[in-house]
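Note that this complex is displayed minus one protein chain, with the remaining chains in position.
The first chain written gets the first letter, and so on, giving A and B; residue counts start at 1 in each chain.
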Amino acid sequence: MEPLILLAVMIFSGLAIFLKDLLKAVICLMISSIFLGIIFFKLGAPYAGVFEISVVAGLVMVLFILTISLVGGEDFVKEPAIPVIFFLILLGIFSLLAVFGFKVSFIPSSATGDKFLNFGQVLWAGRTFDMVAQISVIFAGVFVILAIVSRKGKNGK
Amino acid sequence: MYAYAVFVLIFIGFYCLIARRNMVRLLIGLEIISKGICLLIISGSYPSKILTAQALVITVIVIEVCVMAIGLSLVIRAYHQSESIDIRDFSKLKG
Partner (left out) sequence: MFLFIFIAVPLVVAGFLPIASRVSKKFLPDFLANLCLVILVAASITTFKLWPGAGSFSHKIFWFGDSLNISVVLDGLSLLMIFIISSISLAVGLFSIDYMDKYGSRAIYYAMFLVLVAATNGIVLTSDLFTMYIFIEAAGLASYGLVSLGKTRDSTEGAFKYLILSAVASSFILLGIALIFLTTGTTNIKEIASVSRLVPKLSVILFLAGFGLKSGLVPFHFWMPDAYTGAPAVLPALSSGVFVKVAGVYAMSRVFFNVIGFSYNISSLLVYLGIISILVGALLALGQTRLKRLLAYSSISQVGYIFLGIGTGTPLGIIGGLLHLFYHSIFKSLLFLNAGAVEYATQTDESTELGGLGAKMPFTSTTNVIGLLSAAGVPPLNGFWSKLIIVIALIQIKMYFYAFIAIFASVLTLWYLLLIQRRVFFGKLKEQCENAGEIPFWMNLSLVGLALACFWTGVVFAPVILKWILPGANVLVEGIRSSINTFIIGGS
């Protein structure tokens, strides 16, 4: 079952960059996010799965759709006419290299024992500094967006 | 198997960044790269380190949301100022 879902993620992501209509491309990206969330559930990461679905397939897509409606849904930009075949050939070469070139073995030799029992403890007691750092990321995002959309210009009052 | 999917996703993301000119599509490409990295973190740490990996992935998703939001507001302002969202039009600063 998993290989099929992985294939769906890859196909929908590929479609998202090739469709001419921006709105359809973004909806393909959303469907690919939902499939990725399902894979996260199956791999035993329910929190990451729900976050992926609700944030990426929800919030980010809403932002995209807002922008597309303000900017113009049709892809007015004339894309270079590189055919899809070129992309598939590059993909084939790259995946051959990837399969036979890189051999990285994932042996998580955990240097620390797992002293936390459930996800809540890992998140809040184990990685607390990350939570503080996320506060700074969110502040930065809020202030930058306020700065970009404000209407006062140079020499303006 | 998951490693293969991760490679393909990252490749698709980078191809989108290189070969597409619409600003919104560049941001779609960035999003696909982040998806690939999240899949790498979670699939590689199954089943022993899955809790820590989830915490990392949640943080990565939050950061990506902020970057996307800033990128999209820049796209809106670029459209306001010059009616075009083609990245090739923005090469006035070369030289």
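Throughout what follows, a residue touches a chain if its C-beta (ideal position, glycine included) is under 8 Å from a C-beta of that chain, and two chains touch if they have at least 3 such contacts.
Source: prediction; values computed, not measured.
*Asks:* Over the whole complex, note the residues of chain B touching the chain we left out.
*Replies:* For chain B, the residues touching the absent chain are 10, 17, 23, 26, 30, 33-34, 37, 40-41, 44-45, 48-49, 53, 56, 59-60, 63, 66-67, 70-71, 74-75, 77-78, 81-82, 87, 90, 92-93.
*Asks:* Would you write out the residues of chain A that touch the absent chain, in ascending order?
*Replies:* So the residues of chain A touching the missing chain come out as 102, 104-112, 125-130, 132-137, 139-141, 143-144, 146-148, 150, 152-156.
We adopt the following convention: only the chains that are shown with their structure count from here on.
*Asks:* In their complex, what parts of chain B are in touch with chain A?
*Replies:* Contacts found on chain B: 1-5, 7-9, 11-13, 15-16, 19-22, 24-25, 27-29, 31-32, 35, 38-39, 42-59, 61-66, 68-70, 72-77, 79, 84-86.
*Asks:* Which stretch or stretches of chain A touch chain B in the complex?
*Replies:* 2-3, 6, 9-10, 13-14, 16-17, 22, 25-26, 29, 32-33, 36, 39-40, 43-45, 47-48, 51-52, 55-56, 59-60, 63-64, 66-68, 70-72, 75-80, 82, 87, 90-91, 94-95, 98-99, 104, 106, 108, 110, 114, 116, 118-119, 122-123, 126-127, 130, 134, 137-138, 140-141, 144-145, 148-149
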